[in-house]
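A single protein chain has been omitted; all remaining protein chains appear in their positions.
Presenting subunit A:
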Amino acid sequence: MLGFLKEPVVVTAKINVNLVALTMMGLISRLWGLCYPRAVVFDEVYYGQFVSLYMKRIFFVDDSGPPFGHMLLALGGYLGGFDGNFLWNRIGAEYSMNVPVWSLRLLPALAGALCVPLAYQILVELHLSHCAALGAALLILLENSLITQSRFMLLESILIFFILLAVLSYLKFYNLQKHSAFAGSWWFWLLLTGVACSCAVGVKYMGLFTYMLLLATAGLHFWHMIGDQNLSNVSLLCHFLARGLALIIIPMGLYLSFFYVHLALLYRSGPHDQIMTSAFQASLEGGLARITQGQPLEVAYGSQITLRNVLGKPMQCWLHSHTNTYPIRYENGRGSSHQQQVTCYPFKDVNNWWIVKDPGMQQLVVSNPPRPVRHGHIVQLVHGITTRYLNTHDVAAPLSPHSQEVSCYIDYNISMPAQNLWRVEIVNRESDTDVWKTILSEVRFVHVNTSAVLKLSGASLPEWGYRQLEVVGEKLSKGYHQSMVWNVEEHRYGKSQEQKEREVELHSPTQMDISKNLSFMAKFTELQWKILTLKNEDTEHKYSSSALDWITMDTNIAYWLHPTSGAQIHLLGNVATWASANAAALVYLCLSLWYLLRRRREIYDIPEDAWQLWMSAGGICGGGWAVNYLPFFLMEKTLFLYHYLPAVTFQILLIPVVLQHLSDHLCRSVLLKSMFSALIVAWFSSVFFVYCTFSPVTYGQPALSLTELKALRWKDTWNILMRKQ
């Protein structure tokens, strides 16, 4: 029974002291004085507002990326007990006492610290020596820009962490491939690759580049497996399916789940509602939902409605008319019909109400039972307050002379007959007999006489039109465009026969009862589409830079400046590291080309396994640099130095790869080898020296004097802030 006591209980633990030491150092370097400065630093002002909105459960749209990163930051706030009450309006503003600065900044800092041991592990898995791996980890540790970026509430360090984690787990998985395929650890690392990839993509879309790189690598490795005649077709298929599951299906599912959580958390209406469609807005608590709650669903003859343009650009607006008429002559001498103006108005107003009328009947109320309007029906739209009919005719529109003017018809007895019949076309119909539904149906109005389509031109009218947006009849309607599509937003069944009563009715708020709910997939597609297509206009920034500036680090970003002293924080890389990383990339490229050409002529300079190592290590590190850097040359958005950080991380990993190769294969004699080692030590001390020199602007303390600051300005293009005495 107690036989097991006969033997002593022995726990043998193998601890890689390197790894532990690196992790400790990483933690110290990133977490030291994390609460300093207790003020809003750079983009914290941007991400902070989202954290606040998460705390208050208010819906928002951020076009800079998917929500996972924001959620992680919010998690920090949640754990620290943040109530979301802080006005994120200005960089440098002092945090109030209710903001848990430490816990808000903790997660990015932890992610940044863990990058150090990850770098070590990656090089080990690439079969480089421990010495080289240690070197790589130290370089990451002493990289000023990575330190700065991870010490604040920013997303890059989290992104880099997930990218490195994905690379590491793929390498682990690949190394297990030969001996223990389909074992537990094999599955673990394979699945972790997929999970880390989707997390990286979920933090920032930049993660896609690394994901693609890993997919390509996995594809290449699988391609080699296909050529392996020892594997049966069935096992090949199993391998293929396992990879497909872990690297494609699971990441997609996870990505969806981020949005699911995001939407589940944010259920209240907020400042960005108006970007979304009416249906989406109606699904949020408060806001539009409060107004539209209980509206009748089906639009019937006699319904009173407001019509919102679906495009929402340049701003959301509703079809509108008012008693003013088009000027007889415009400034440029063209004439108009002088009838009542029809515009699109960006604010709620009683003049936005229209009544759907059956052309064959006189009454403006809903009959009992209501007669619903269906796709293809012909209707007249009567403006509620002025009771004039929506009309278009062959007169050039005020600002878009190629289109027809849209007006509310006034009979001047000048042989210009009313043309006020419109055919209702439901764009998102399922069948041709669909009923026109409030909020859900997207509708085109096609003019019966001229087949022009009611459209928002996007131009705003001059003085006489009160700068409201122009609405036209587009004659040459080229296919589908959102500016021609409208949906009913507010809706009620009209009851008043008399104009006076009707006016009172129009002024009263709508209310009746049914509620609508959008499915998750519909919400997801809409939100995803909005994130991808939303464009911030005009984004010139003082510290923006071009991709070419990054390699040589010709640019920096001032993150924070102490309100009184000269203490300041800058995003500045370790110059020595960046320069040697560039050199390493160059050497790697030239040597590879040289080897390739020589091998093509069947001259083998290095042994086959060294060549394999050189290619795989370079493929991951150099490839990671290339995929994370080169795409920026094609992008048209505003770029900042911090966009380069993922790329530079990979580039730094390339340095030890090249150095080890040089020492192993090019330094043939012992003397040469020891000289090389000495050189490396000297170089490392220079890296350390640069780190120490710039640490005051990395950590923001101690405060530097003017002369010290001037001494730090190693490049003329750097913008170090000097306070005038």
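Everything below uses one rule, namely that contacts are C-beta pairs under 8 Å (C-beta built on N, C-alpha and C of every residue); 3 or more make two chains touch, one makes a residue touch a chain; residues count from 1.
As a working rule, contacts and distances are computed from a predicted model.
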Inset, instruction - Using the UniProt record as the reference, specify the protein name of the hidden chain from among "Serine/threonine-protein phosphatase with EF-hands", "Phospholipid-transporting ATPase", "SPIDR protein" or "Protein O-mannosyl-transferase 2". - result: "Protein O-mannosyl-transferase 2"
Inset, instruction - Decide which residue listed in A:His272, A:Lys313, A:His338 or A:His562 touches the omitted chain of the complex. - result: A:Lys313
Inset, instruction - Looking beyond the chains shown, say which of A:Arg38, A:His130 or A:Arg467 touches the absent one. - result: A:Arg467
Legend entry - Hidden partner chain, residues of subunit A it touches: 223, 226-227, 229, 233, 311, 313-314, 399, 451, 455-459, 462-463, 467, 476-481, 483, 538, 540, 542, 597, 600-602, 634, 636
